[in-house]
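Below is a structure I'd like to ask you about.
What follows is part of the complex, with its chains left where they were.
A and B are the chain letters, set down in written order, and residue numbers restart from 1 in every chain.
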Amino acid sequence: MFKVAMIGAGSVVFVKKLLTDILGLPDLHDVTISLHDINAERLETAGMMARWTAEQFGANARVEEHLDRRAALADADFVINMVQIGMHEATLLDFEIPRKYGLKQTIADTLGIGGIFRGLRTIPFMVDMVGDMRELCPDALLLNYTNPMSILTQAVYEAFPEQKVVGLCHNVQNTAADLAEYLNVPVERLSYDCAGINHQTWFLKLRIDGEDAYPRLWQAMEDPQIFAKDKVRFELMRSFGWFVSESSEHNAEYTPYFLKRDDLIAEYDVPVDEYIRRSERNLGRYQDTRKQLLAGESFPLERSVEYGSQIIHAMVTGEPEVIYGNVKNTKLIENLPEDCCVEVPIIVDRNGLRPCHVGKLPPELAGYCAPHTFVQDLTVKAALQGSRDRVHRAVLLDRHAASVLSIKEIRAMVEELIEAHGDAMPEGIRNSLRASEKAKRYA
Amino acid sequence: MFKVAMIGAGSVVFVKKLLTDILGLPDLHDVTISLHDINAERLETAGMMARWTAEQFGANARVEEHLDRRAALADADFVINMVQIGMHEATLLDFEIPRKYGLKQTIADTLGIGGIFRGLRTIPFMVDMVGDMRELCPDALLLNYTNPMSILTQAVYEAFPEQKVVGLCHNVQNTAADLAEYLNVPVERLSYDCAGINHQTWFLKLRIDGEDAYPRLWQAMEDPQIFAKDKVRFELMRSFGWFVSESSEHNAEYTPYFLKRDDLIAEYDVPVDEYIRRSERNLGRYQDTRKQLLAGESFPLERSVEYGSQIIHAMVTGEPEVIYGNVKNTKLIENLPEDCCVEVPIIVDRNGLRPCHVGKLPPELAGYCAPHTFVQDLTVKAALQGSRDRVHRAVLLDRHAASVLSIKEIRAMVEELIEAHGDAMPEGIRNSLRASEKAKRYA
């Protein structure tokens, strides 16, 4: 018997996806699923979904709902974090205020101005929750699915060096599926070797049945129909030499190349404000799911590509698995900064997670990823140290913001965002003056 | 008796400055000064200047002029490099072609598109000259004064790991003088602790008579007259928290904040195309100096702030000196990439140069410098490996170019520059196809 706590279980669709994976494995049937959300209705819905799923697989899972997070965490073996702090309203601010200054975004949840502010308002929650974990389930592994992935994972290991934590995403798996489509082969025939930072993990090697598939991919790119499916990422491959994880819409906002001018937005089909639309759709999707549950309808039960269930299986049974996860850079990628958060292959078994040594990335890829690691580091330090200055410096070093705005525009935009998010900002940031303001006082 | 070879001695004004420093030290009078240039008239002028200077100090220096570089290098103890490859004409190309694409520059000799191409056309010369040194004076120390400083110094230690080399600049000393002016104290009362990369070395500590001088500098900045003297660097201090070396005109082109729009150029008084004017003035200055020499006129004989003579003195006499110099990052600055070229304090004595361990830069400063180290690394590798792709990638990662141009504009601009510089480009770059071109052939 082991216990999985799901924090932010109101994300019912995602809960169902993970439970389908977990309960679909007979070795994991003897489990306590402990759900937590602050929204009672959503929590109830998640509980219904969990019970329905367990029933389908004939699993003797014990499902608990807790409005009290501490009760959910107590004695957990695995804690899966999937909260969204601030919800749709905060997301709107992250889009609208920058847009007013001329800074457009597509997803805004990872890097850039949106990622930074999502990080700032989520880190206090992470510190609080992991503080509880240290007390209530100190040996549990934290599987973090909440974005911004790298920022939150790094915040955890900086604030709690003893905490076992891994940041999880599906960007590698989904990109593999994309590549299989462009190469017109079943994804099972692909093998690959990836490394980088989350959403900028590079397919360093790509093979079909063991043979290098890159020449074929370069050819595929020349087909305008294929190119059109992934314009930003193919242009990046043409420029930097390797294919990058995640998607064109995400990658468009991580660099200064695609979003700074209207002609480029048009040329590369960049879907500005895309995440606002997705966020609205997610609201609808939740409502539909609840209705279907109440009506006793069925849901499909297919395994997903998420690593969560594989990690739990490997740690519970001892059968090793290899996954991609986000962890502290203990010299794993030698030419990215030490202690930044990197995405690398990891062995999982009963001993927990053992990340692999990657060595050096090609210098163009390290140079592409490195600036983001400093933005992430400054965001984490801004939140943990309560430094308003470091929020500004994080944004000043963001490649996209710096390509569109002046220093003074960035300064005004950041101040307006801090003001607009109000109590959601870490207390130290709200209450601190910038160095230049302090300096004026001396004068 | 020891021997100093000066390569590119046609830079007569600079030769005179260094020789005034060297021959002004009685311990160094017993020296052979071996001058080399490929321009016979300039070489003759340099010889006249060297003899005049030696005479003023009563030094028994032996002055030799060599059109043959190998003769100049043979058995040298110190080799001072001050060449300029391509001269005024190449510099014009580096300004004019980017300007056509909308990319403005001020000095264009360090970083950015101008620094990259100046590097590309100078590295083959460096490899050739240091190859001769390995044969003719393998124990000599190379003091490199030629720009782009970091790129050329790194090219030397990558191509010849055994070669003793240090890159030298006066950006720290000149900035100290600037700071003394803004703080209204004699420079002798200042002490400071600096580290970073050349032209982006940060005054981590700044003291007047041992007391922290930063509060006073923040106050001084509030005086509009003082701010007006160094707008870019004061804005950078306000934003990032520390004062940076070099000058506002240089720094304007190293970041995306000051040169991308006309309003910013106006606001920060950025002198676009400044180096073209300086380069023209230098031509005139040479002519005047030659005339004065031929007319038997006198020149002032004041010590400069250059480190060259101090290094030679320390190595010849064994009396230790502490200088700032550019060397391979053997974990000296822990959060800049290993093996990049860093500017740090160095002990010099009879054992040669021993750089100091700095530790970690504040993360905002490491994040500010790091992108440039990747551009420098890619430029070095492009030239040494003959990779046209890596030229493109160096420019794509330049913070200023990426903030102004699209990928396709960068691509076209780089191709046009490679074409325009013709034989000055490393053979491998001229003859290689980009990966995407190669890929088309497969199709």
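Assorted remarks:
One rule holds in what follows: a residue touches a chain if its C-beta (ideal position, glycine included) is under 8 Å from a C-beta of that chain, and two chains touch if they have at least 3 such contacts.
Since this is a predicted model, take the numbers as computed values, not measurements.
Copy number for the full complex in this structure file, with 2 chains shown: 4.
Throughout what follows, only the chains that are shown with their structure count from here on.
Centroid to centroid, with C-alpha atoms defining each point, chain A and chain B lie 42 Å apart. Remark: chain B residues 215, 218-219, 221-222, 235, 238-241, 255-257, 260-261, 264, 334-335, 337-338, 363-364, 366-368, 370-371, 374-375, 377-378, 381, 389-390, 392-393, 396-397, 399, 402-404, 406-407, 411, 435-436, 438-440, 442-443 touch chain A in the complex.
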